[in-house]
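For this view, one protein chain was removed and the others were kept in their places.
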Amino acid sequence: MSVTILFLGPLRDLAGEQEREVAAPLDWKGLLEAVGPEIAEQLGEERVNVACKGKVLADKRTLHAEDGDEVALLPPVSGG
Amino acid sequence: MSVTILFLGPLRDLAGEQEREVAAPLDWKGLLEAVGPEIAEQLGEERVNVACKGKVLADKRTLHAEDGDEVALLPPVSGG
Amino acid sequence: MSVGEALAAFNAAHDGAGGVVSFLGKVRPEGGVKALELSHYEPLTLPGMQDLAEQARERFDLAGVLAWHRIGVMKPGEAIVLVATAARHRRNAFEAADFLMDHLKSAAWLWKRERRDDGWHWIEPRDQDHEDLARWN
Partner (left out) sequence: MSVGEALAAFNAAHDGAGGVVSFLGKVRPEGGVKALELSHYEPLTLPGMQDLAEQARERFDLAGVLAWHRIGVMKPGEAIVLVATAARHRRNAFEAADFLMDHLKSAAWLWKRERRDDGWHWIEPRDQDHEDLARWN
């Protein structure tokens, strides 16, 4: 009965790990608590996105992850 | 004691040959006479250029070709 | 498959297109950069690139599109990204390659960091990159 939180890009450094298992189910409030204040602050920023089960949420505050789901925290990107 | 006139691109078809030897020296008036009325008409157009000794003339009417010189008649270009 | 082999295959596959444009992006050996690391999130990154390529194909009436992006650690001089576009007219091929690169730089699910003498630094797109992207809206 767990959800996997993935930390992408610079959030991985802030988290000090690439992923973390937390208890299912997980909503927005639960996520903010699970990741700690520093990452919670980042999540408050518009330009940080959240994906659940491989889909980016149009409104991350509607997060509802269940057992076995993967939640990815997506900071601003840069490629090329 | 001759000048070579080179016909480039479509002017080659009009001339029916790639080059023609004419008596030196050759000036603008002599060129118009040497090439015949059809090509003379083309030479009257702004977009048709004349080169002498491998240099495009800023004003083709100042042509002055001497023995051994090559005069190239340059119609509008298209590459690529 | 090398960059040269990929481009040769792409050219051969699009014999009928009048023009093929390619862009190859490499790690620049400057600013004390020792290495670059690109990371991705596969469930989003790959579908996102496929969707981007399809957008380019429709918008610029392309005969073909190639979009490659490496992940992992790369050294100065090494290739990071390769795009190629084939179209009937050259302007479309040029614009499509430009469009693809602007999006891969600042709108694809990729994260880049540089290793300099004092360690790793995460890179965000420059203002110029955001302006480049905004041209297509």
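Just so it is clear, A, B and C label the chains in written order, and each chain counts residues from 1 on its own.
In the analysis below, contacts are C-beta pairs under 8 Å (C-beta built on N, C-alpha and C of every residue); 3 or more make two chains touch, one makes a residue touch a chain.
It should be emphasised that the depicted structure is a prediction, and the values quoted were computed from it without experimental measurement.
Judged over the whole assembly, touch between the missing chain and the shown ones holds for B, C.
Remark: the omitted chain is touched by one listed residue; of C:22, C:39 or C:55 this is C:22. Between the chain not shown and the residues B:10, B:44 or B:68, the one that touches is B:10. If you put the missing chain back, the residues of subunit B touching it would be 6, 8-10, 13, 51, 54, 56, 70, 72, 74-80. Residue positions on subunit C in contact with the hidden chain: 2-5, 7-8, 11, 15-26, 28-30, 76-77, 88, 90-91, 93-94, 97-98, 101, 128, 132, in rising order.
By our rule, only the chains that are shown with their structure count from here on.
Chain centres here are Cα averages; for subunit A and subunit C they lie 27 Å apart.
If you average the CA atoms of subunit B and of subunit C, the two centres end up 49 Å from each other.
The residues of subunit C never reach two or more other chains; the list is empty. Among the residues of subunit B, none is found touching two or more other chains.
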